[in-house]
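A single protein chain has been removed from this complex, and every other one stays in its place.
Per-chain numbering from 1; labels A, B, C and D assigned in written order.
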Amino acid sequence: MIHLSLPAALSALLAGIGVYGVLARRNAVLVLVGVELILNAANLLLVTAGSRPGAPLSAGPVLTLFVITIAAAEITVALAIILVMFRRTGHIDLTAVPDLTDDEPDDAGDVDAEAPRADDRDGHPRDAVREPAAAGEGVG
Amino acid sequence: MALTLMLLVPLLAAIALIAIPGESTVERGIALGSTVVTAVLAVVVVWGRHEVDVPWIRSLGVRWHFGVDGISAALVLLTALLTVAVVAHALSGPIPKGGTGSTFLGCILLVEAGALATFMARDAILFFIAFEVVLVPMWVLVRRFGDDHVRDETRADAAGRFVLFTVLGSTLMLVGILFLVHHQGTSDLTVLAERHGAGLSRPLQVAIAAILLLGLGIKVPLWPLHTWLPSAHTIAPTAGSVLLAAVLLKMGTYGIVRLAVGTLPAGVAQLSPVLAILGVVGILWGGLACLVERDLKRLIAYSSVAHMGFVALAIASGSETGLQAALFGNIAHGVVAALLFFVVGDLKEQWGSSDLQVARAALRDKAPRFGLALVVGLAAALGLPGLVSFWGEFLALYAAWSPAPDRPVALLRVCVVLGAVGLALAAAYALRVARIVWAGEGSDAAQGPAAEPVADSRGARWAVVMTLVVVIVTLGLLPHLLLGLSDAATSGLLSGLGVAP
Amino acid sequence: MSWIVRMIVVLPALAALVGLVTRRQRGLAAAVAVSVSAYVAVLGLIQWVAPSRTADIESIGSLPLGDLSVPLHLLSDRVSGLVAFVVALVVLGIQVFTAWYLRDDPRYGQFAATVSLFAAGMLLLVQAGDLVLMLVGWEVMGWCSWLLIGHDSERAAARRAAYKAFIVTRVADIAMVVGIVALSVRARSTDLMAVLTATGDGTLLTIGLVGVVIGVAGKSGLVPFHDWLPDAMEGPTPASALIHAATMVAAGTYVIARLFSLYAGHDGARTLLAVLTAVTMVYAALLALVQTDLKRMLAYSTLSQIAIMLSALAAAPAELGPGAGIAHLVGHAFFKALLFLGAGWLSVLAGATAVAALRGRLRPTGALRWSMGIGLAALAGVPPLIGFFTKDTVIDAALEGATGGGGFRAWLVVVALFVTVVLTAAYCTRAWLLLDSPVAATGELPDVEPAVVAEEDVAVVTSTDSADDAEVERVHAHGHAPITLPAALVVSVLAALTVVGTLFLVSLRGGVHVGLLSALLSVLLVAGAAYAVWSLSDRGRLDVADRVPGRVREPAVRGFGVDTAYVGIGRAVTAVARLVVTLDRDVVDAYPRATAVVARAAGRAGERSHRAVPSLSLLSLLVGVVVVAVLGVAAWR
Amino acid sequence: MKGLAIDYTTVLPALLPVAGLVLVLVADLVNPRLRRVPYAVAALAALGSAVATVPGLALGGGTTRETFCLTGRTAAWATAPTVDGLPQVCLWQADALGSTLQLAAAFAAFVCIALAWPRTRRRRPTDSTREPVEAVLLLAALAGTIVVAASRDVGTWLVALELATLPVIALVALSGRRAAVAGATQLLVTSLVSFALLVLGVALWFAATGSPFLTPDAALSSGGAFSAASGAPTSVVFPSVSAGVVALATVLVIAGVGFKLSLVPFHAWTPTAYAGSSVPIATFLATVSKIAALAALLVVLRAVAALGTPALVSIALLASLSMTLGNVMALRQDDVVRLLAWSTVAQAGWVVLPLVSISALGVGASATYLLTYVVATLVAFAVVAVTLRDRPGEGRSIAAYEGLWQRSPWRAGALALALTSLAGLPPGIIGLVGKITALRPVVAEGWVWLAVVAAVNAVIGVAVYLRWLRAVITAPDGVAGAAGTEGATPAPVAVARRRPVMVAGLVLASAVLVVVSVQPDLLLRLLG
Partner (left out) sequence: MTTRDIVFTAVGAVTALSALLSVTTKQVVHAALWLLVCLGSLAGAYLVLGQELVGLVQLLVYVGAIVVLVLFALMLTRAPIGPHAEIDTPWWQRLAGALLGAATTALLASLLLPLFSGATADLDTPTTTTPQVAQAVFGTWVWPFELLSVLLLVALIGAFAVSRLVLHRDGADGADGARHPGTVSSGARSDGRG
């Protein structure tokens, strides 16, 4: 016998704390902490609702398990990206204004050597603009 | 069949022209040939009152439903025939700078196709779609082929204004249409007209009519919504100006008659004071602006505002005479504005600008053909009896003086008096133009190239202009040619008996 | 019979069209113009002699306009026959005369065609059995007057005069149009018969009749619309003759005569008409007395005479009908055409129209001298010339009206008429003395003020005295082509008609109706006035007008600054127009521009707030979620 | 599994991408140097998936293709999962609408794969990871999208939605540019928080309805109808005061999915991520992701619709905000990808606009609008991709499109059609029809102010797209003559030779756009 309003209240509390955590942290990893708190609030709610009598299909615990697994998957990708961010910018500060200048002349970074020459044949006077790319290619 | 062909011929020709850029005789042949064929088909369609009705977008209940009735017959003819004139005119001179000739002609044809579809659409949503068709080609005409003497931003402004104002109007109109269609359960214009507002409460009618009038009022253009017109007219190439004035503006008034008057009688009646006041303000406003406007094309644009004011006044009267006057005034303004824009466009081509303050040689003796056409056009613009505009304007005043029973008589009568003042203003500005351009006021001060007389109108252009002059005089002398077309339809529309074909 | 009526209207119009096409071939153009007007004159004669008395001659068929009936009928009766004939006759004369007068003018073809169109307009008005057709004719005449007055469009004064004439009349036409609309609404028809027989709605009737009076006042040059008429002398003399003699300015008389049965029952409109005409006839006669230019003097005399015609309609008793007005219209047509054509002839001979330059130039001209004499005498009302009869018919009608209960209105007219008789006789005598007196004066021509026109300005700076200058230029430009026989014949025939034209009016009901007493009185007045002038002018050696103090005369010659008043009104309208343009640009157009500005500013602000800062995007996300959640839950419940 | 009847042909649209994914992995294991094979497999899988959805398109109203059903038979099984008193519930229910969305997703994914098609020239042999990984991630996201459109239970729904989201984040990051990392980061944190909220919403739904199914019956049970209807002793008895909780759940779901739809204020990642990633990935984000989001949203809203047709102020607010901000911002962009990104924001507003009436009409209209948007956006992005290959380095600026009409009329024509479709102007009839469709439910529900806001936004939208279109039809200064005469003919040939697959993708997308523009019913009728 347990009163279900207790876990419900805890769930609400955790969600609120999670929201605060998301907004209070500039460290990307710590933002994840807030996200995890919200997820856990949801999980708790699922479990709570699922432990009411007559809940069908064991949905509460099953969904909780799903969510936990999804969270694991998420965290994996998230941490990989945070690492990329750190390598690329040297910080993981979410309040920093990112440098959006194009560091590549082309999308997808797979310009090959024949494209510029093909364009030359077309006679478009783009040589001046293309110069750096060609230089980069030469170096590479 | 003829009807479908009539829509498809200009459409396909336009697509062909736009897809294959070039300026060879083939493209010219396609353009002229297709317009002529379309015009012939238009005559056939109007004569036989053709109709086509097949399902199109079933899920929206939109049918591919086109037909001609008394209200649209004259407009269909006007559009089809005028496009022939426009194309002939365009082909007999240099294509405006900005792109290939085939694109230019293709856009003209697209406008024609859209306008014809608009005038013939018998389904409210189809009407809206057709209404929108003309926008992009006309935008291209203004944006790309517009006056190349002005800065690019000016062209962008004019073209943007045109398209944005119109889109606002048409989207509002769409909202109105959807309201109407939702509440009536059908988008068939014939059925809607037959319902005659049955089943719609008065406030609802007023609301829908207000949205529709607001939306269409931009296109007409009604008074405070007109500011897109002068710049678009000024910048557009001759073909664009002509189509804009003679065809596109008509879509607004036609829309009001078609969508609002027959289907929402109570709503339109309630709003008729507003319509009348805006119409009269437009008459005076346009007339006054013309008195001091420096640019000739702008001036004609403002005069369009004034003339469409009469049409609005006539519609506001709500009587059959008023509706007849409105439809007649529509056509009249179309023909007259077309003539004026042709003439002024040709002059501008030679002058390099249409600024009235530049002293130039008089047209009267040096270029008598231009002179004649201009004078006839101006005479028509001031509503000279015997020319086509007179009937629309006089009848509009008559109709507004004795409006339908549910209209505010006193207010409308005040409007009539002010509208009549507008006639005097029209005389003042028309003669002002004649005095400067035709009679050569201030021409003594002309220097340099401006003092050289312009080369007179020749060849196909002269034929185009003369044809319009003949039409103006003929319709002025024999107005029942037009009035007879729309007679049965207007009475049907007003009584809710359905629009007789 | 009805085809004659239709032909009377259509033929001149066709002639105009053909004339326009053939304007390069002078001979052809002249032949067409003259022959068609001759033919129309014959048709007019037939109609007059044998009128069909119908009012439902189909023209182009009735217009389908719902509840408004617009049958567009023509009518034919004795009055229309008479007036049509007279008009056609005068037009014929003018066409013949023009063929000589504008022989060297490169725009002769256009001029002749325009005259034909003008005639078509007038004849349409005369034959119209429908208010709309009347309006059509009325406006067509106005338009043609613009073309004719502005014939010499190289000259700024001509351009200005043409503009002024059209605009002033058009302003008055505002009332005309409203009036016609009101009358048609009252009758639910524009058919003349329906309008005349319609009953009910007195307000509409008042609006209609007053509107028409104001419209007529514009075209007929009643005060305060009168000032365009003297300026219209800028047109070539035949144009002046046409406008003044039988057509445009007199058309108002005809229109009101057609509506006379309505006016007869409406005291208010008639009082307005009476006041306007009384003021105009006296005022114009006074100004005519002091004019320094022959044509301008004739123009003022026209104003005065037109007012006399209209005053007949204002004062005549209902049972007498409009005959007196029509009669004077006919009489005036003859002698005024005669006078104008004579003046044109004289100006060619003398090379000027300024009175000072014309002094004594009439004496050696033989037939012209006689013709001018007859014309002036007729104008003055010397028996037995037509002017005497028609004017006295008017006086008699007015007297009858006054004694028959016309009250203030009629008495005002009577008094004004007698004053006008005196003044008319005086200025005619003065003119004759100046033209015919042997003393050759060598007066300096007045300086011509250069016309300065700002293109965008409706108002034009005045230049009063350039009419004579125009003729001088014309004469110098074209050389002294000796008058051709037909042209001279025209003048002579008109002179003859002035003598015997009274016979025309016999058949007209109320046409010639001279009371013995009033006739005697007017003859005495004429004689007295003539004598007075003769003696005051020292038997023609002096210009009697010179006795008028300069500070009065100078402004009088210039029409007492009415032109300035017009210009002022024009300026005011222009100012309003400028205001409108400013408002259009800065207020009405402000919304779209402001929208663009706001959109751009919002875009800038948005750009600043979207710097891809993840933390801020989280903030906006969560704010959004909470707001949306609260809203959603609140709205749901 | 005895209780669950699994019809593999029905789930084929989802299985094929997964199978393709596995195949790619296996192929990569066998030969890590393959570059085109993964893409070929992915393209085939996408195509197959598209074909597999076709039988579902013809379904009439109410009927579905379903599997993983919990039938009455399963209830008889002793420990089997039971849903007492409920009608049959299936974990996969694809009706005409769902199938259409699936088809659209598969088609869009196919075009994206075509656009991302690798170059002829091999790079260094060591660089082998990227193509297989991209192919795997694309297929996974596609699979997620397809599943979510057919899901009817919160479990599948959540997993599928995440499956549609997570790979995309990785895809964005994979392009490796500085901007891409910024975009991926922003996308990541937004998506994580959104997903957490989504889970919270789902939990609330479960708490309120007691049902893990997103069905109308479940929604009704929140009002207590559940227990009343069944009356069985084993039936779940919950407090009946849970409509508010359902409301909150719905709103949270809207917010959570709104992030994927780029609704303001959940949109901030959009321009960064689009601009950072490669064009094919941006295309994927703009099309397949949106389909997934809307499909997910519609699953929930259709369930909620049973509670009546509640007009949601929140949706109205989000829609008007999105339209306005998206358009206003797009008006300022000189980078076409950013412009398209902001246009996506605006279009997302239009997509959810009809949902202010949560009714069959609104749902259908929303899906229709989404499809019109997807088709048009695909073409626009495809043109950008092709142009970018032509003119690397500057193909992203509007200025690069000046004179396109002369250089390459067909491509310009396709772009013009796409832009006019997005603007809702003829000749892009389909866009116009989409606008009509979207406005219809709004008007039907009497949302006048919203309709007026939409009308105003239609105007700004036109301004946005015409800005680009202007460049397309304008000859660049000074080269008008040269480009018109010389450049016009050789260019398209060269283009076609160099990258046939990419062009094929463009042609395919354009063909679809043209066809549905001529006959909009093809697209609209699918929605029943």
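Here, a contact is a pair of C-beta atoms (placed from the backbone, for glycine too) under 8 Å apart; a residue touches a chain by one contact, two chains touch by 3 or more.
Treat the numbers as computed from the prediction; the structure is a model and nothing was measured.
A.B. asks: Looking at the whole complex, which visible chains does the left-out chain touch?
C.D. replies: Result: the unshown chain touches A, C, D.
A.B. asks: Considering the complete complex, identify which of D:38, D:167 or D:183 is in touch with the unshown chain.
C.D. replies: D:167
A.B. asks: Against the chain that's been left off, what residues of subunit C make contact? List them.
C.D. replies: Per the touch rule, subunit C residues meeting the hidden chain are 615, 619, 622-623, 626, 629-630, 633.
A.B. asks: Residue-wise, where is subunit A in contact with the chain that is not depicted?
C.D. replies: 1-27, 29-30, 32-34, 36-37, 40, 43-45, 47-48, 50-55, 57-62, 64-66, 68-77, 79-84, 86-88, 92-95, 101-106, 109-110, 132-133, 135-137, 139-140
A.B. asks: Determine and list the subunit D residues touching the chain excluded from the picture.
C.D. replies: 1, 3-4, 11, 18, 21, 25, 68, 70, 79-81, 91-92, 123-130, 133, 136-137, 140, 143-144, 147, 153, 155-156, 158-160, 162-163, 166-167, 169-171, 173-174, 176-177, 200, 204, 207-208, 238-239, 241-242, 244-245, 248
Here, only the chains that are shown with their structure count from here on.
A.B. asks: Which chain pair has the highest count of C-beta pairs that touch?
C.D. replies: A-D
A.B. asks: Subunit B to subunit C: how many Å between their CA centres?
C.D. replies: 35
A.B. asks: Can you work out the whole-Å distance between the CA centroids of subunit A and subunit B?
C.D. replies: 56
A.B. asks: Do you know which subunit A residues sit against two or more other chains?
C.D. replies: Residues 22, 28, 31, 94, 98, 100 of subunit A each touch two or more of the other chains.
A.B. asks: So which stretches of subunit B touch two or more other chains?
C.D. replies: 164
A.B. asks: Kindly provide every pair of chains that touch.
C.D. replies: A-C, A-D, B-C, B-D, C-D
A.B. asks: Write out the stretch or stretches of subunit A touching subunit C in their complex.
C.D. replies: 19, 22-23, 26, 28, 31, 94-98, 100
A.B. asks: Flag every residue of subunit B that touches subunit D in the complex, lowest number first.
C.D. replies: Within the complex, subunit B contacts subunit D at residues 18-19, 21, 55-60, 98-100, 103, 114, 125, 128-129, 132-133, 135-136, 139-140, 143-144, 156, 160, 163-164, 167-168, 171-172, 174-175, 178-179, 182, 207.
A.B. asks: Given the complex with subunit B, which residues does subunit C contribute to the contact?
C.D. replies: 20, 60-68, 106-107, 132, 135-140, 143, 146, 150, 153-154, 156, 159, 162-163, 166-167, 170-171, 173-175, 177-178, 181-182, 184-185, 188, 453, 455-456, 458, 573-574, 576-578, 580-581, 584, 588-589, 592
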